[in-house]
Every structure is written in structure tokens, then in C-alpha cells.
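Below you will find the structure I want to go over with you.
The complex appears here minus one protein chain, its other protein chains still in place.
We call the chains A, B, C, D and E, going by the order they appear; numbering starts again at 1 in every chain.
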Amino acid sequence: MKGVEFLVALLLLALASKLASASDPSPLQDFCVAVNDTKDGVFVNGKLCKDPKLAVPEDFFLAGLNIPGNTSNQVGSMVTQANVQQIPGLNTLGISLVRIDYAPNGGLNPPHTHPRATEVLVLVEGTLYVGFVTSNPENRLFTKVLYPGDVFVFPVGLIHFQFNIGNANAVAFAALSSQNPGVITIANAVFGSDPAINPDVLAKAFQLDENIVKQLQSRFWWDNS
Amino acid sequence: MKGVEFLVALLLLALASKLASASDPSPLQDFCVAVNDTKDGVFVNGKLCKDPKLAVPEDFFLAGLNIPGNTSNQVGSMVTQANVQQIPGLNTLGISLVRIDYAPNGGLNPPHTHPRATEVLVLVEGTLYVGFVTSNPENRLFTKVLYPGDVFVFPVGLIHFQFNIGNANAVAFAALSSQNPGVITIANAVFGSDPAINPDVLAKAFQLDENIVKQLQSRFWWDNS
Amino acid sequence: MKGVEFLVALLLLALASKLASASDPSPLQDFCVAVNDTKDGVFVNGKLCKDPKLAVPEDFFLAGLNIPGNTSNQVGSMVTQANVQQIPGLNTLGISLVRIDYAPNGGLNPPHTHPRATEVLVLVEGTLYVGFVTSNPENRLFTKVLYPGDVFVFPVGLIHFQFNIGNANAVAFAALSSQNPGVITIANAVFGSDPAINPDVLAKAFQLDENIVKQLQSRFWWDNS
Amino acid sequence: MKGVEFLVALLLLALASKLASASDPSPLQDFCVAVNDTKDGVFVNGKLCKDPKLAVPEDFFLAGLNIPGNTSNQVGSMVTQANVQQIPGLNTLGISLVRIDYAPNGGLNPPHTHPRATEVLVLVEGTLYVGFVTSNPENRLFTKVLYPGDVFVFPVGLIHFQFNIGNANAVAFAALSSQNPGVITIANAVFGSDPAINPDVLAKAFQLDENIVKQLQSRFWWDNS
Amino acid sequence: MKGVEFLVALLLLALASKLASASDPSPLQDFCVAVNDTKDGVFVNGKLCKDPKLAVPEDFFLAGLNIPGNTSNQVGSMVTQANVQQIPGLNTLGISLVRIDYAPNGGLNPPHTHPRATEVLVLVEGTLYVGFVTSNPENRLFTKVLYPGDVFVFPVGLIHFQFNIGNANAVAFAALSSQNPGVITIANAVFGSDPAINPDVLAKAFQLDENIVKQLQSRFWWDNS
Partner (left out) sequence: MKGVEFLVALLLLALASKLASASDPSPLQDFCVAVNDTKDGVFVNGKLCKDPKLAVPEDFFLAGLNIPGNTSNQVGSMVTQANVQQIPGLNTLGISLVRIDYAPNGGLNPPHTHPRATEVLVLVEGTLYVGFVTSNPENRLFTKVLYPGDVFVFPVGLIHFQFNIGNANAVAFAALSSQNPGVITIANAVFGSDPAINPDVLAKAFQLDENIVKQLQSRFWWDNS
């Protein structure tokens, strides 16, 4: 009997904690601090939130964006996130930040899109070659070389990248117009999907030999964020 | 002198007609029929619109979605559009249609995203292998083989494709949740941008030899829409 | 005692399943698949959703839009739905589809509004007389006769209809700019409401004899969707 | 020659003033006062607006909602508007007001919808029977008898009405969640459209004899707003 | 044992009722009636809602806006609310009402902002001096003296006030473009926050002697809404 009651209590607690994590596009109250625990399978669009009376300053706070990200990886870059996953108070508020570190001589934040956000980047150290490509049919490339203090905009949904062309570390902060902007690294999504896309599709789409496609699909695709 | 004045009058008319073609996300009147002439450089978010008193049924009408698209091209598919460019009455209304034709045995609508729309496709003829890939870090592939009468959803901003695995033509209609959804064909935007992206960026991002990247960049990339 | 615990367990399960079904206007993650079970009284705007890790391709899929709807009814038409009720993956994505079948010689999709959607229809078989009426004070009627391949737009909230003026079946697909567009069949809502509207109101509003109003209120009003 | 130049200058000024009257769903500045002159055919979604530096308090002001509307008409009611047409400062701000007067013993604001607004009504004098009907398939009628000081909500897009069941004048103020909510009086749009809807459509939809439909279509339909 | 089970049942009921109270910006169904009980800590953006089948006319109803508010207080005014807290049916619908009473000779609705709403006010009795101030750098004051029947607009987010300059009571109704507009009374938020803002901040910001700041911070700040 006690076992059953214990189970019930556990279920209730699980349920209560799950429920405490949901939200949406425009705030409908001063704030709606996310409860960042969704492990039991109850979700809404965005996140459930905690009782506003229990909100504390720490819900709106994150430390650590002064710490350089580790760029010793395949692409030579690291994105440190400050979105609703790290700062529950961002829930419903439509904005977030990242710090991006780039290794010297070729550190690359590879071509990617944010399906739900525009990005505005300010370079604080180093030299970056940055760019974005417009949609069909023009596919125009807009590029710029950035120096410290320079700002550049990457419009929502467009493919963009940043590349360290200097011989020192580069560091940038970037703002994104969503508390949960999402990232789709193009190469990873196309060649590193789980499971793999039918190689015939990729061979035809990318005008590549099917063996090269299969090689690419067998590689490791680093996610820098 | 008269010539100059005539020019001025023409410019004014051009300006007036252009101005009569602009819009935005949610309609603020019954409709706002686009004036589809922006060649003189006046633009708003969406399209300027014509006097509602001058709207006619033809503004809400398009013929021709019964005509098969020509699939004799590099990817073996053709997308026939019915968005605000073709139907000015769609301006501000947040929806559009396409017809997609696929050649037998491999006609491909190659991996692409719609930066401003979710797509719902209904297959009317043939057999398609379709799929989409979720964002980082999972990059999960969701696929399905579709038969006539089957419907599939491609969520906004995610990379997706359709591939004719049957030995007959395939035909689908698809609805998109924007009057101007945009299309970014991944291979075209990455390897066919104008001008070309620095090959170092693509070689590192796609784990390809730089010579292969340069070859790809010199190819012709067909835009099927 | 066991009875109480059993009840508690049932309640918990009911609660848990209900919670798994809620959403909202713009997606705040890749997708938010609805859990389509709200029978126990817990609701949000839209639908609660399931754990994204548990999402499967079938959540984005529906079969059967190739099957003609049964038009042997009072109005001679049938609307087959493909919205968030049938395709849980449409939750939060702002779009849906329908197939509409019309009996020969007068099959009618009677005057109705969608309170939350614009509709774009493509005719695939038959001949339809279609139209919509603008708001006060003009109440202009926009009509068109459609043939296969023709597309027509019905702006959000306006009263519209389709009428089969051919002597064969007609079939159309239509896209709607909401995952839950709603339908208000005018005659049904006005004369077939539950309970009935005070007949004095309808007699005065429609300039009808009160006996005719009462007769109309006693009729059966077929809902074709 | 001077005449032509004068005309050009006039056209330019006309164009400039027209352009100064456009808008959209959410304000993107403190305000965007409409220039309510669209007679030359230039329109955007909402209204173009004037230079904010030229805005004056009168742009945000309207007098006269203390004056009873004339209810000596077919339906015995009058709606006095205070929306963006009367108050240009409401442009982009998503709200408006009306005063509604009802004649004693049956003054009726007949069944209608607002395609772009929810309505909240407060009764200040008299006694009203009010109601709205939900969408298909339930078409449930929600009604209430209101006395002074009572408030009632009519959700966006649903058919609703107010009926004076007292033997004195009734007066209400109502707020609408759009600066341009639109009104569709059901009977007017259905039986009084311009031109008339094919009577076969209405006879079948409303289960009325076609002669009655034709009679109704020949009547005068009063627009009380 | 019974105690524990009773507790579990209570918890379940509490949880169920809490869950029945959440919402969001645009309605995704006919309505989403708030369950106004959030005392157990489960929240979403807006409010959870009850089963639409259980909705009743009273959910859309409030009595009492005919009753004068008590203006015997520090500022001489009282705001009587009719928003989603009082009318659960307003949930998701983006609009609300207030009645405002002003004592004769100086009754003041002190400078405040609504972080989530534009306000449109109609004066029904008395004489008010009203105004709003635009944002930096101009901080222009727009004012008007209102008489019965006059309407004035206070754009979203701007500081505004109403002041009774007549020698009789004044009464107004105001519409707000949110079901939960929020109020920030400037003096209360600045000098009456809990806990107090560091007086150095306020002394410097308001160019006041620090002793005056401390005096102000020790006062009682009446909230008239």
C-alpha cells in the first residue's frame, strides 16, 4: 500500500515539476520564468513557468561569458549560449545572447541558419570574414571583414558564417531575436543526420559522386554550440 | 522641355503604381491586393496595395495549376508557384500554394528550407520518399514514403526534400504558411552563391578537399522554383 | 481504500495524458506535436505537446485525402479535414489542409467563415461557382467560375461559398492559414444554434416572418465538415 | 506649360500626403498617426502615417460619444464609431471603441461578426439580451440578460447580437481589439450583397424557398454602423 | 494512512485546478476560459483554461461597473478592473476594460504606464486634464481637457495620467489592448519598490537631495487599481 502511495506522490511531483516549464512568443505578464525540467514528457510551445512570486534575481542572471570557449576542435570555434536553457527568465521574452570564440588562422563558425532568429554580432577581438547568402533565385553573398567594434547583421533564416582570418584569437558577442533561436549547421544536418539521408538524394542535390557522399556521411560532424 | 515633363509624369505614375503595392503579417482590412510592380525602387515590408474599391475577383485568382511543370532539368522536378507574386490578393494573408512535379525514377526536390513558412504537402500521383532534419544537436531525420492521398508536414525553417522513388511521374500540391515563404536550396546557396564563398570556409565546413569545393563552385546550380 | 488509490492513479494518468496536448501561434522550437487527448479538462491556448524526443514521422503524416468524401447529404458536399486534430505535428505551425468533394449539379459548400484563417483553394476536378462577400458597408460580392487548375483566395473572416455548377463531381484541395481554423456555417449558427436564438431577434434581423424563423429553427442543419 | 508643372506639383503633394497614411499590427515607434486620405489609390496594410513631429493632441482625440445615436431605423439601433477612421492616432495601436444606442422594446444590433476583433461591452443604461454562437459542430449559444454596469465578452470572429428587451433606451460602450475591427452584418452580407449571390446557393444553404430568397434579396438592408 | 491519501487527493485537485488556467497572445480556438487559480505554482504564459465544453455565459460576464469606486484615498481616484482576473473568458482575447472614478477638485490617476497595452478612454462625467509623454529624446507632452463624450488615446508603454480639474466627480471607461495590461505607477515603482532602490541611484537620477529620497522611500504609496 505504502508503495502505491509513494508512487503516486512521485508521479505528482514529477508532474508538478514538468508542468512548471512552458511559455510563448509575447509575454502576457511581467515575466514567466521557465522551469527547465521537461524530463517527464509534458511540454507546451516554449516553456512552462514558475510561480512569479517565487521568481528571484538569479532567474534573470548567468555568469561566465568572460570565459573563453574551447576552440580545440574540428572547426576551431566555440559558441557559449545564454538563452532560455541557461537563463530561465528569458522565457517568453524573445531574445538571447551568445559568446563566440574563434581559433587563430581559420577558426570557423560554419555555414548555419537560425530558424527562429535574426542575429546581430559585435566583434570585440580579432578579425573576421563574415557573410550571409540570400534566398533563391539570386543566392547573393553579402560579406564583410570585421575588426573590433564592428557590428554585422544576419537576417532570420538565411545561411551565414564567420571565419577568423587573423592570426590571433577572435571573440564576438551576438544577440539573437528569440529566447530559443535554434541552430542548423548545414553540413551536419545534410551529411550528419541521424539516420543518414538516402545518398542518392545528396549525390543528386550536391552534384557529388555517391562514394564521396557516403564518405561524408561516415565522418564525425562537430556541433560547436 | 515637354519630354522632361512627360518623363516626370511617367515617373509619377510609376511611383504611384509602385506605391500601390505593399503589405504585412496580419491583415488590417478585408484585403490589401498587392500591386506587383516594384521596379522603381519603392518598397515596404511585404507589398504596397491598390485601392480596395478597385479590387476585382481576378486579383484573388490564378489559372494553370493543372498544367504539369517541365521536369527535364538537372534535378528532375519543377515547382509551380501560386504566391503573392502570382496572386496579388494573397498580400497580407499569410498563405500560398505550389504544385510540384517530379520526373520518374529520381525526380528530386532537393534539400531546401523556407525561411518564413511551414509546408503541408498532399501527394496526388506517384510515390515519394520525403523527409526533414531537425536542428542541432540531434539533426534527427524524419522520413516517410508517401502514396497518393498522403499528407506530410515540413516544419518552418527545417531542411527538407522530396524524392520520386516510383517509375512514373509524381505530382503534389503543397500549402505554405506565408504569402512569400522564400526558398533556400541548400546546395545552390552554399556552392552556387554569387559571388562564391571563400573556398577555405566550405572546405573546412563540409570536410571536402578544396579542389572539390572549387569544382562544385564552378558548376551550374539549377533553381527548380 | 484500494478503490481510492485506483481512482487517484486513474486521475493521475488522465491528468498526465491531458497535459500532453497544448500549443500556440508561432513555434518556439522545431515542432510541438500535439497530444490529442483533452477529455479530462486541462487545456491551454492551442494544444499541449509531447516530448520532442518521442516525436515520430507518423506525427507529421495523414493518409486518405485520395478518398472521395460522401456527398449524399443535405448540401451535397463533404469536407475532409487535415488539421491539428488529425495531424498532431501541425500544432503551433499555423497551417492546415482540407479536401472538398461536391456532388454534381448543385453540391454546395454553404456560406461560412473561418474565424482564424484565410483559405486558398485549388480545383482539381469539375466546375465551381465560388465567391466571398466583403464587410460592411459595401458587402461586395467577388465571384468567379473555376475550372481544373484554377486557384481562388478567400480572405480571413469573410463569408464565402463554393457551388458545383457542373454535371460531374467536383474535387478541390484547400489550404488554411491556421492549424485550427474553425468553421462557422452561417445558416447553422444562426438558425441551428443550441439552444435556439430568440426568434424575435432573427425575424427582425433577417426580415422574415416569425413563423418562418421558427420553422427554420426546427429543421436539421447538416454540418459538412 | 506652367499648368502642367503645377499639376505635377499638385500630384506630388497629393502623393506625399497619401503616403503619409499607413500602418500595421504592432507599433514600431511611439505612435504612427494615420493620414486619413487615400483617395488617390496608394495603400498599405493599415494606414500610412504623418511625420511624428507634426502629431498634435487632436490626433488622439474625438468628441461626441455623449450624443445618442439615431435609432429610428429598420433595426432600432445605431453604432457610433471611434476607430482609426475617426481617430487617426489609433493607427497601429490595436484597439478602438464604439457607443451603441438601442431603441426601446426591440432595438437590435443584429447578428454580426468582427473579422479582426474581440468585443467587450459595458452596458450603461437599459436592459439587453445578448449572445454569441460558437463555431461548428456545436454552434452553442451563450446568452445573458445585461443590466447597467454589466460587462460581456464576444470572442473574435464569432456571430453575436444585442437586443433591447426593456421599455426604455439602452446605451452601451464597447471596446474592440483592433483599430479597424470590421463588421459583417450576417443578413446584409448574405441577402444584401452587391451584386446578389446566386439564389440557388442561398435557397439550399438556408433551406428557404427560392422565391423567399429573391424577396429577401430585393429588400433594403440597413447598416447600423 | 487516510491522511496521506486525503493529501494526495487534495494535491491532485489542486494540480488539476491550477492546470486549468493558462493562455496566450492570439486565440487558437473560439475561446480559452481561464481557470483563475494559480496558487499551487503551475503557470504558463497567460493562463491555463477549462474544458470548452464546460464554459458557461458567466465566464464571459462581470457585474458592477455601475458602482462608483471609492476615491477617499491619497490620490483621489479608483480604478475598477474588468480584465482576465475578473472575467476568465477574456483569456487569449487581447482586450479588457476599466472604470475609473476621480474625486472632485484634484482626483488624480497618477503618471503610470501599461507595459502591454494601449488605452482608449471615454469620459462619461466630469472634466479631466489628461496627457501622455513621448519617449526620449523629445519627451513631448500631449495634453487635452476632456468633457463628457470625449475620447482620448494613450499609446502603449508611454507615461500618462488623468487629473480631475472639475468640482464634481468624474467617471470614465477605458479599454486596454490586452487581457492583462499591467500597470506601473511611476512614483510607486520608483520610490515605493520592495525592497527600496539604493537611494544614491534615485538621488542622482531625480536630482533630489538624498534625504528627500529617503523620506519619499519611507512614505506609503497608494495603488489605486
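As a convention for this text, a contact is a pair of C-beta atoms (placed from the backbone, for glycine too) under 8 Å apart; a residue touches a chain by one contact, two chains touch by 3 or more.
Not measured: the values here are computed from a predicted model.
In terms of the touch definition stated at the top, the absent chain reaches A, B, D, E within the entire complex. From the set A:L176, A:I197 or A:V213, the residue in touch with the chain omitted from the display is A:L176, counting the whole complex.
Touching the omitted chain from chain D are residues 1, 5, 8-9, 12, 15-16, 19-20, 22-30, 32, 44-46, 48-52, 54, 91-92. Looking at chain B, the residues touching the absent chain are 1, 4-5, 8, 11-12, 15, 19, 22-25, 38, 40-46, 115-116, 178-180, 182.
Along chain A, the points of touch with the absent chain fall at residues 27, 30-31, 52, 55-58, 60-67, 82, 87, 89-90, 93-97, 99, 117-120, 122, 124, 134-135, 142-144, 147-158, 173, 175-177.
Simple rule for what comes next: only the chains that are shown with their structure count from here on.
Distance from the centre of chain B peaks at E, each centre being the average of the chain's Cα atoms. At the interface between chain A and chain E, under half of the residue numbers appear on both sides, which makes the contact a different-residue one.
Chain D and chain E, compared by their mean Cα positions, are separated by 27 Å.
Shared interface positions of chain D, i.e. residues touching 2 or more other chains, are given as 115-116, 135, 156-158, 182.
Pairs of chains meeting the touch criterion: A-B, A-C, A-E, B-C, B-D, C-D, C-E, D-E.
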